[in-house]
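Missing here is one protein chain; the remaining ones are kept as they sit in the complex.
On to chain A.
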């Protein structure tokens, strides 16, 4: 599903590469934690998958497409198959829960009948039934992140990228968020989650890829956050 082959990314005006000869394979339906200290290259990895950045060398394949050969014109179509969740939720403050989720479908031109059908379904999936008409500022951080996940998942993407989704949320609420991510993963969606949260990684027992200074230092199935001996 995601295939990195010897990928190096150096940002302009920086000497040290953000990713340094990284090769990794993520299969369809996998759940992968991307761990490592700040600046280790986690976010760069996610941005490369979205083709927001281009690698300096190496090849990236996402959903069977070679990103180097993907024209700019087709990048939006790639992104429609990838859902994204962020630490800061990125909801539209002047739209309610339903409208925030529906927005993702409206802007890719989905018919209204389809939107009316799938948005309530996905709001229920993330556990926000009955809150469709709340505004974002009336919701807790955990609930806002659920809205963001609903928006990321409403178009049934093949891949869900989560960049520290529990970063702004207390540990108790984080468990609920992880349950939703797990539920999404069980529908067959590949989930890649970048995180600092050791407790969550340890409790989930999923594949862990650890980055340090842009290099993969550990790739372990059913791993934990810290070094496993």
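Here is the rule we use: a residue touches a chain if its C-beta (ideal position, glycine included) is under 8 Å from a C-beta of that chain, and two chains touch if they have at least 3 such contacts; residues count from 1.
Heads up, the rule we're going with is that contacts and distances are computed from a predicted model.
Of the candidates "Outer membrane lipoprotein carrier protein LolA", "Cell division protein FtsX", "Glycosyl transferase" or "Phosphate transport system permease protein PstA", the chain left out of this view carries the UniProt protein name "Cell division protein FtsX".
Screening A:3, A:42 or A:151 for touch with the missing chain picks out A:151. Annotation: of A:78, A:135 or A:224, A:78 touches the absent chain (contact as defined above).
Only one residue in the set A:28, A:54, A:90 or A:222 touches the chain that does not appear here, and it is A:90. Where chain A meets the chain that is not shown, the touching residues are 50, 72-73, 76-82, 84, 90, 92-93, 103-104, 106-109, 112, 151, 155.
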